[in-house]
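Every protein chain of the complex appears in place save one, which is left out.
After this line comes chain A, so read on.
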Amino acid sequence: MSLWVDKYRPTSLSKLDYHKDQAAHLKRLVEGGDFPHLLVYGPSGAGKKTRIMCTLRELYGAGVEKLRIEHSQFTTPSNKKLEISTISSNYHIEVNPSDVGHNDRVVIQELIKNVAQVNQLDSTQQKNFKIVVLTEVDRLTKDAQHALRRTMEKYMATCRIILCCNSTSKVIPAIRSRCLGIRVAAPTIAEITQVLTMVCKKEGLTLPNEMAVKIAEKSGRNLRRALLMCEACRVQQYPFNVDKEISEPDWEIFLRETATMIAQQQSPKRLLEVRARLYELLTHCIPPDVIMKGLLKELLSVCDGQLKAEVVQNAAYYEHRLQQGQKSIYHLEAFVAKFMAIYKRFLEEGIADLF
């Protein structure tokens, strides 16, 4: 049994549920014959990957759906063996270069070279180029991005690249200007509700409208999350009970508790407790930037209006540090301590005003 997210993923451009205009554009792009490099960006759970797969299907037909998982090996100039798993069909190859960390440059160069050196077998019926899909481009090192820039031009004749990322801010301008940017915006609440209702109908379930709206709102306009939540609700309580809380992932609850701890007490001892919890989150593979974002969101809810600006500013500062630094715990902790100090000052002022 696969997850609903996978099961009801649209497979062709015409079947997409929202952003239909964009789908039409993509369709015309494919029909136009030539095809540029694409840079698909947008928030998580908006449907970037779905659109990429639909476009590929539009280009090559049902053949792209025959997927294989392969392990490729690369050797760095320093003779280090890298192994990376790729997903590919006869027409395209998908890879997440950030899997190999700071050696991603080698992977990008070698992989694209390998793909591009082999021409399409039957170019009369198919397009005469292959596609390389690179995910999480925003996590690529600068080195790799520069390598990519050159590779993109060199193998233009036999290969097109589709890049996929959450935000273009971490992609160097040189790459941005070489690609056709396609922004996939997050679906609206109404669109998510509609998708949820449709999926439930296909599953043979009745989903009350309020419930659908509730899930959609809770999901933060992330369709993938909405579908996962809906499925979780289905497992825990069916028929759907609108009054019942929608279950959340454990780490989010844990993170919220941590934020409450910070707001409750400001002391070095509390920081140590928070540190232990941050470590716990990190070992559960929650990325530090997600932790930072989650903490900020929760902490802002206890803040007064005037404090918000200061807190957000500091969060931004330390989030930036997080990207540049090495040991994430230092920066997370610095933010927590900063918030403690700001918040404590605020509380003390409040008490002083009372008297």
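In the analysis below, a contact is a pair of C-beta atoms (placed from the backbone, for glycine too) under 8 Å apart; a residue touches a chain by one contact, two chains touch by 3 or more; residues count from 1.
Following the convention adopted for this analysis, contacts and distances are computed from a predicted model.
Visitor: Assuming one chain is omitted from the figure, identify its UniProt name from "Cell cycle checkpoint protein RAD17-like", "Centromere protein T", "Proteasome subunit beta" or "Aladin".
Guide: "Cell cycle checkpoint protein RAD17-like"
Visitor: Identify the residue among A:75, A:128, A:236 or A:313 that touches the chain left out of the display.
Guide: A:236
Visitor: Specify the residue from the set A:157, A:285 or A:351 that touches the hidden chain.
Guide: That would be A:285, which touches the missing chain.
Visitor: Which one, A:131, A:171, A:212 or A:228, makes contact with the chain that was left out?
Guide: Considering all chains, including the one not shown, the answer is A:228.
Visitor: Tell me which of A:15, A:113, A:150 or A:327 is the one touching the absent chain.
Guide: In the complete complex, the chain left out is touched by residue A:327.
Visitor: Among A:3, A:185 or A:198, which residue is in contact with the omitted chain in the full complex?
Guide: Considering all chains, including the one not shown, the answer is A:3.
Visitor: Contact with the hidden chain only, please: which chain A residues?
Guide: Counting over the whole complex, chain A touches the hidden chain at residues 1-3, 5-7, 9, 11, 44-45, 53, 65-71, 81-85, 87, 94, 96, 98-104, 135-136, 139, 141, 224-225, 228-229, 231-232, 234-236, 247, 249-252, 254, 257, 266-268, 271-273, 275-276, 279-290, 318, 321-331, 333-334, 336-338, 340-341, 344.
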